[in-house]
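Structure provided below as structure tokens; questions to follow.
The complex is shown incomplete by one protein chain, all other protein chains being positioned as in the whole.
As written, the chains take the letters A, B and C, and residue 1 is the first residue of each chain.
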Amino acid sequence: MKVSPSSLVLKYFFVLFASAIVLYPLIWMVTMAFKPYPEWTTVAGLTWLPKNPTWQNFEFIFFGEAKGLVVSLDRTITGPFIASLVTSICGTIIAVVAGTLSSYACVRFGLAKTLPLSVLQLRLFPPLAVMIPVMVMWAFLGAVDTWWGLSLIYGIVTLPFAFWLMKTFFDEVPIEIEDAARVAGCSYWRVFYRITLPIVKPGLATCALFVFILNWSDYLLALLLTQKDWVTLPVYMATLTSAMGGQMYGMKAALGVIAAIPPVVFGLMIQKHLVRGLTFGALKQ
Amino acid sequence: MTDITKEPENSTNKQGYWASVARDGKKMGFWFILPTIILLLFIVIFPLFMQLYLSVTWWTPLEGIPWYRAWEVFSWGDNYVYQFTDERVWGALWRTILIMVVAVPAQFFLGMSLAYLFMDNFPGRKIFYSIMLTPMMIVPAVVGLMFYLLFQGTGPINVHLGLPTTFSWLTDVNRAMISVIIADVWQWTPLMFLILLAGMLGVPSDQLMAAKLLGGSNWQNFLKIILPRMKAVIIIALVLRAVECFKIFDLVYIMTKGGPGVQTETISVFLYKMTFGEFEWSYVAALGLTILFVLSILAAKGLAYIAKKDG
Amino acid sequence: MNAIKIKNVIKTYPEFTLGPINLEINKGEFFGIFGPPSTGKTSILKLILGLIQPDEGQVIIGNQDANAMGVSERGMSMVFQNLALFPHMTGRENIIFPLKEGGASDEEISQQLDMVSDVLHISHILDKNPGQMSGGERQRIALGRAFAANSHAMLLDEPIAALDARLREEMRVELKRLQRENNQTFVYVSHDEEEVMAISDRVAVIIDGKIAQLGTPDDVYSRPNSISVAEVIGSPPMNFFDGQFSDDSMFINIKSLGGRLPVDGKFKQGSKVTLGIRPEDIWLTQDGDKYDFELSIISVEPLGGYTILNAQVGNQIIKIRAPGQVNLAEGSNQKVSFDQRRIHLFSTKGKRL
Partner (left out) sequence: MSSIQINNVTKRFGDFTAVEDLSLDIEEGEFVALLGPSGCGKTTTMNMIAGIEDISEGSILFDGQDLSSTRIQDRNIGFVFQNYAIFTHLSVYRNLSYGLEVKKINKSEVDSRVRAMADRMSITHRLEQPASSLSVNEMQKLAIGRSAIVEPRIFLLDEPLSNLDAGFRAYMRAELKVLQHEFGQTMIYVTHDQIEAMSLADKIAIIDQGKLMQYGSPLDIYNSPDNRFVANFIGSPGMNLIDGKLREEKSQLKLMVHGGAEIPLKGQVKSNFTSDGSVHSGSFGIRPQDIYFGDKRSSNDIEMKGIVDVLERVGPKRIVHLQVSETNFIAFDDQDQLKLGEKVSFFLPSEKSMAFDEVSGRRLGVI
């Protein structure tokens, strides 16, 4: 169908305008990460691209000090980065394994018919409204500020997403394929292991990335359940201040960039399935 | 004839319990579902009772009484009564609702307009689509940081708007809330866009073409064909976002810490402050249960809708 | 021990009930199951396979009660309607999957694979994944997987429905040859009556979950035992007229046609009857036959090898299938007579008289 040139121009105008708004804060943060101290504010004039681009900010957060800076950092990014990575990955494993197994049982054997909705309800409530007993329990179990304590809560909180996402992928596997394998002599376990699981492998990868993004993006749970050793990147970023009380814009921006990269990359990789993940499978693209 | 005894994987423990599980769908389903059930019990059923228990006491972690002995400071329903007269609760609730009624419709209209722009193919659509989705993939705490940087007196926004560096956003009584809402709209419009676009593309293209061939203008077709067909999707999108409003925390806390004063103190921020600032844990437990109760009722309809759609 | 026997099987679903079904399928037989869409055909196959269990009755395989047997112990193979190929495996892996699961030796596997790929001409697609194959190729792999399993019986559920017309005609013949050469038992389900009738030794017509008729294709076609069977077998379908036996029961009076037809007595005098005649058994006649009717032709469908004439009688459209190419103006009148050896009489309850 022919699109008239004038409407196309109008469309590009709006699209470019929207893109500009989307990119505006992003560009400010990214360039900030490469700006030296004098350019952090607009006092000396607004600079979009750094006039004197520098790795200083990154150097500082990785090594605790950087050339030309008088301040130093008693705690570098290394610890929080590893904490984020470990807890996000472990949480993802818990959520994906439990979610995959249980959603398969729901889809194929019609077990626990109320499970899907009760799992969904878990996601409904503001976490802060239900965190008191969790904090008490975690303290009781000695799970506060441990990698496994945080991983466990991540796994539980993202389980609904994993469950629903995997459910939609299992729903798409025709039962005849499993029947065919059973006719060929497979037990239920072998059907699952040899046939269904390999078929949903792309879905499994999508699910894992999706859940990882959610875990990686958490701020609140880590804030509540960690103190020092297992503080994650967002918490670390938020608390980063210099010993001298100055606002460390450049370093925070550098941290923000590092924290933002993995979810954006993974998110763009699973673009196609974002809708079904975020709407618990109610919608597909 | 196929013989199970020849099945290589099972030949060693053919008589064992696990072999019988593998051949019995119901049994295997039970084992498959067990981890989830345990996790759910662990995080839902047990804590729920504990929360109920704590909410009727004066218990706080500061006094050194273990939680199981909280009955020693039994308070009956005082926490529940108090919350209804607590002005900070009403204030936080009001601000949360304010964010909801401003930010969610704004996200909806912006998302709908963007979705309409992206409905047909145009050169570069894929790239722009990816750009549009980026905000919602960024860690909310980082978004908070980004807008924290933008809204500094010495930040670029004031320069672009021609305002002096003394013009403050985040520390101003009125403008702090506006800043927070802008950040929230920036981050979550893409989600609206994504969901609404999926719904829009779900309108059968031949029906749209049929409407065009019958002479309907684009606007007429949008109103009479596309919009009515998107009803379910619109409900899903609005319910999802409205519920999320009660969860807003990262953004606000990093941008303003709920301030100045309590000007941006939403329900979640209030709960956090009560938890870690004041250590009023039993009060938080009571308030949390109340919120749980109210939200369940409010969202029940929306959820039922989603569930029905899902079969 | 090769025959399949279904005894008084009933399976109840929320929307409808299948059965009671009684069937005996002989060894080496090509047995067709035909019925309009969603009448429970596939359920019969699943019952034989053991994928679903009957609520009542028995499935007997060989001489053993199959209700106690597991799915794989029944020694059946099946070609599913959607083929159900394993998408993550190549054609070869798909075909040898049942053999491997059955614990066959490598030698046996490669022997079977060679046999199958030879018969089905698939050696060139064995290394492709199903996603890269054409519809016809996928079809062959699915057949190959079922064949290679070396089972007692093959169950086929609309195996060629997805192919285009010409390919379907070819596959149909090929299936028939395969079955004959291997002397295997085939149970073949389809909603396409032409296909089932062409290919089967015997046909069961399923209507509303019950067996409406069981017999050879010739039998079912020429002696449908009820109106519902007559309606679904034959294309274009049979024409029906309401009639009444004359008082001496020597004639049927057909009001809508304004005429009568002789019958050879033995029917209840004066009783009502439905007369059925297939489109090809209505002949165009020139001069007065004793029992001819004049019809007004409303449209002509020239199909090359034959011609379909649509004639209006009252508010009913009658279809006539005339051999060859007929040159008739639309709107003209035409005399026709019925082939009296091939009229079908049904009681008011729809049973054949």
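As a convention for this text, a contact is a pair of C-beta atoms (placed from the backbone, for glycine too) under 8 Å apart; a residue touches a chain by one contact, two chains touch by 3 or more.
This is a predicted model, so every value here is computed, not measured.
Within the whole complex, the absent chain has one touching residue among C:P20, C:P36 or C:P87, and that is C:P36.
Residue C:R177 is the one among C:H121, C:R177 or C:K351 that touches the chain not shown. The residue from C:I308, C:L328 or C:L353 that touches the chain not shown here is C:I308.
The set of subunit B residues touching the chain not shown comprises 204, 206-207, 209-217, 220, 224-225, 228-229.
In the full complex, subunit C touches the omitted chain through residues 36-37, 164-166, 169, 172-173, 176-177, 191-194, 197-199, 217-218, 221, 231-232, 234-237, 278, 280-281, 298-299, 301-305, 308, 310, 317, 319, 321, 325.
Operating definition for what follows: only the chains that are shown with their structure count from here on.
Counting C-beta pairs in contact across A-B and across A-C gives the higher total for A-B. Counting only residues that touch two or more partner chains, subunit B has 2, 4, 7, 23.
Across the assembly, subunit C contributes residues 72, 98, 101-102, 149 that each touch 2 or more other chains. Residues 174, 176-177, 179-186, 190, 195, 198-199, 201 of subunit A touch subunit C in their complex. Of all the residues in subunit A, the ones that touch subunit B in their complex are 3, 8, 11-12, 14-15, 18-19, 21-26, 28-29, 32, 41-43, 46, 94, 97-99, 101-102, 104-106, 108-109, 111-112, 115-122, 124-137, 139-140, 153, 155-156, 159, 163, 184-185, 187-190, 192, 213, 216-217, 219-220, 223-224, 233-235, 237-238, 247, 249, 252-253, 256, 259-260, 263-264, 266-268, 271, 274-275, 278-285.
Of all residues in subunit B, only 2, 4, 7, 9-10, 19, 21-26, 28-33, 35-37, 39-40, 42-44, 46-48, 50-51, 54, 61, 67, 113-114, 117, 120, 122, 128-147, 149-150, 152, 154-156, 158-159, 165, 186, 190-191, 194-195, 198-199, 201-202, 233, 236, 240, 243, 246-247, 249-250, 253-254, 267-268, 271-272, 275-276, 281, 284-285, 287-289, 291-292, 295-296, 299, 303, 306-307, 309-310 touch subunit A in the complex they form.
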